[in-house]
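Shown here: the complex without one of its protein chains, the others still in place.
Labels for the chains are A, B, C, D, E, F and G, by order of writing; each one numbers its residues from 1.
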Amino acid sequence: MSINVYLSGEIHTDWRQKIIASCQGEEITFSSAVTNHEASDAAGDVLGAEESNFWRDHKSAKVNGIRTKNMIEKCDVAVIRFGDKYKQWNAAFDAGYCAALGKPFITLHSEDIIHPLKEVDGAAHAWATTPEQVVEILKYTLRNQ
Amino acid sequence: MSINVYLSGEIHTDWRQKIIASCQGEEITFSSAVTNHEASDAAGDVLGAEESNFWRDHKSAKVNGIRTKNMIEKCDVAVIRFGDKYKQWNAAFDAGYCAALGKPFITLHSEDIIHPLKEVDGAAHAWATTPEQVVEILKYTLRNQ
Amino acid sequence: MSINVYLSGEIHTDWRQKIIASCQGEEITFSSAVTNHEASDAAGDVLGAEESNFWRDHKSAKVNGIRTKNMIEKCDVAVIRFGDKYKQWNAAFDAGYCAALGKPFITLHSEDIIHPLKEVDGAAHAWATTPEQVVEILKYTLRNQ
Amino acid sequence: MSINVYLSGEIHTDWRQKIIASCQGEEITFSSAVTNHEASDAAGDVLGAEESNFWRDHKSAKVNGIRTKNMIEKCDVAVIRFGDKYKQWNAAFDAGYCAALGKPFITLHSEDIIHPLKEVDGAAHAWATTPEQVVEILKYTLRNQ
Amino acid sequence: MSINVYLSGEIHTDWRQKIIASCQGEEITFSSAVTNHEASDAAGDVLGAEESNFWRDHKSAKVNGIRTKNMIEKCDVAVIRFGDKYKQWNAAFDAGYCAALGKPFITLHSEDIIHPLKEVDGAAHAWATTPEQVVEILKYTLRNQ
Amino acid sequence: MSINVYLSGEIHTDWRQKIIASCQGEEITFSSAVTNHEASDAAGDVLGAEESNFWRDHKSAKVNGIRTKNMIEKCDVAVIRFGDKYKQWNAAFDAGYCAALGKPFITLHSEDIIHPLKEVDGAAHAWATTPEQVVEILKYTLRNQ
Amino acid sequence: MSINVYLSGEIHTDWRQKIIASCQGEEITFSSAVTNHEASDAAGDVLGAEESNFWRDHKSAKVNGIRTKNMIEKCDVAVIRFGDKYKQWNAAFDAGYCAALGKPFITLHSEDIIHPLKEVDGAAHAWATTPEQVVEILKYTLRNQ
Partner (left out) sequence: MSINVYLSGEIHTDWRQKIIASCQGEEITFSSAVTNHEASDAAGDVLGAEESNFWRDHKSAKVNGIRTKNMIEKCDVAVIRFGDKYKQWNAAFDAGYCAALGKPFITLHSEDIIHPLKEVDGAAHAWATTPEQVVEILKYTLRNQ
């Protein structure tokens, strides 16, 4: 068995790198939205400049959507990370998308945001507070009984 | 034609009441998560007290989920409201859930949160800034050509 | 048995009215995109003016999409009309949408556009050249054996 | 990650070749309906001659449909090209098919046909006017963050 | 609870009438393909005469398909009758259609055709040899515990 | 809003009656497998006697399946009761069926069988120990905010 | 592109061998129900002897169903052959199964059974009378434009 893991959410800390590094050698393929903030915001610029911020964002969001929609639909499990700052509505959006498709997902966040994340955690298969816990669960998923 | 409209998100202003009042006489049925904050947080308490906040929230979120899951799956269109305060991850979660099911949804939020909502708006059928705009669109959806 | 019939396509002749009038008394509910051309083009204007034609059209198309998406998904059979003029790509789009959902549809068009419509007709359950033929088929669908 | 890209629509210019050539070396597999016009029109002739044009077209359309139906259902993203001439209803049909399946698609057309394509563009993830823009977006979809 | 029952297959004996008559007063709605053989064969004639038998049959089969496709997809249970004569491939086709959709179906046929029907019976929820048995099962399905 | 509630599992105590009685006046429709044990075991007998116990059970199970399959697929929420005695594998089977369809379900069982039910409870939206708790949750699901 | 082709139906002539031999070197994988009649009829015997023909057939049909269900669901196109003799209800059953799943299929039969096969042909993408025609169509499906 091998698994595809989609890493969604916060882009300001190195949680992705930690998880990927610790899973070296496992039969895991990781995918992720483009995590370079500027590149992501500019994803639609090639299609022409926009005067309005709304439409610039709109075009980039939809171009990014080609990527993320495919990644979510092909993953076996998602890890969805909420940091301490920013709205991170895209992460919660991904969680809802996973839930509707029946894709299992693991949330990764600290204890102080339990309450606002209760609906998201309620649909998750696991809540982790550290990347190490996520790694343990992913490895468990692949263990040879 | 009649339509079912699910109203999701912010519970601190009267946007729901405005929309419902202005749609009196139309063939629209509205549904909504329980918007009484305390009642919603306590939805699972009947099943027994919990020491941990996480599990209390978990139980309530899942009891609420019985209600909201059915409402979203039966609606024809959702209106998803983001206010100026709070995380409102449940609203973004509902948006992702709608997107994955192919349910059209309208977002309702002010201009200053365009950027963090770009993925959500990118999947929406319309972005409105006032309840009146939402009402116009709902009525249009029902017009006799 | 009663059926929902979605009438899609050309808006410059009275084919819809003919079909509806001839089906009076049958257990048929008809639905249709907004056929008032100006109203349809302006469907998104309530959400704010746009400088660019593309975005004005975009907003209106998506508002109209709330309506048509629901109508197609709820119909039992669609009638898709192609006239002699205009591109009518929305009609072909609706046909593809029906085909992917497995919704039976009847095309209504004259003989001189058989060739460009061959893929659309190939997925249709019937090709009619007059509204009267469509009416006969709809009534047949409802006959008491 | 590798992606399957279905190229649909206009067959009289070299847009397919341009895109494929510029994506050499990327992990992209391209597919397409048979673009040799005569071969495509004759796809069903092996099954026996027809006196009526309608049935000849019908047989060929359905034989082609075996190919295109599989290609669309297996693609990760479609590029749908509308040229300046001809009806091209098959391209709009493919767009509707993609939309109903939730397959992301990119439209490729010039600015002067924005209005008749508004429903198609409304369901698309991106609108490009040049093959080069399409190439940029496809490469972005595959970038290593 | 009320149920929709689709009656498929043989049209030369009065098994449909027996079942319907014995279920008078129950909350059962029955549906059926057009059982008037000549009317069924002529279902597509309104769309124009055909020289070839194949195309005449083709058109009628597809017009009938609008009706039967909807009936099967809306039924809760199908009864599929195989008589002693004729090929009755449409009945076996309906059985396969039900099986793929997960619709429960009851076969109704005599003991001497058990062997050629083994795949059909293998997918059925019940095999009956008389209309009376079918009636008992349908009534059981509706019983108030 | 009104809801359909499917009551599954143990048939030796009056938990169904308690729940139904306490929900009088609510917009709830209840359904259930046939709970008369002897009638349920004999459901297939009308189709002919069997020498082997396996085939007698098989026929009855499949006749019952026509009923329960429809009830589960039409319910909005299921209540699945596990008593202290018997294997009750049909109840766990129903739970798995609900889980795969994404139907929310509430388990109803005492604390001493938590461990063997952990997979079932892990997929449930709520675990109740008394019918009164179930009633509270069902009423909450219908409350007018 | 490579395709999976499921070969269904008549087992008394060498149509399968002809098609497979003529497709040597193409990227086609063929699958088929077990075509050794005796082996197929005995597929369930390992599970224990049955006194009744019905149950012997039943067990074998269901064991064969494990194989054929997977093959049909994984194929890209099916070829369904009807010969001049026997009931061949399993072939028509497979056709209905394909139709409900939206799997394209090609029928292969002589002209004298057009009428009883009209519903099956009505749902098919092509009707061939010789294996050579089927081969041409399969090769066309794979051609490099």
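As a working rule, a contact is a pair of C-beta atoms (placed from the backbone, for glycine too) under 8 Å apart; a residue touches a chain by one contact, two chains touch by 3 or more.
These numbers come from a predicted model, not from an experiment.
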item	value
Residue among F:I20, F:I113 or F:L142 touching the omitted chain	F:I113
Chain F residues that touch the omitted chain in the full complex	53-54, 57-58, 60-62, 64-65, 82, 86-101, 111, 113-123, 127
Where the missing chain touches chain A, by residue	1, 3, 76-77, 102, 104, 106, 125-129, 133, 136-137, 140-141, 143, 145
In chain G, positions touching the absent partner	31-32, 34-36, 39, 43-44, 46-48, 59, 62-63, 65-67, 69-71
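Convention: only the chains that are shown with their structure count from here on.
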item	value
Chain whose average C-alpha position is farthest from chain B's own	G
Copy pair chain C, chain D: interface residue numbering same or different (half cut)	same
Pair in C-D, A-B or B-F that repeats E-F, with over half of contact pairs matching by residue number	B-F
Centre-to-centre distance between chain G and chain C (centres being mean Cα positions), rounded to whole Å	37
Centre-to-centre distance between chain E and chain A (centres being mean Cα positions), rounded to whole Å	49
Residues within chain D bordering two or more other chains	62, 65, 102, 127
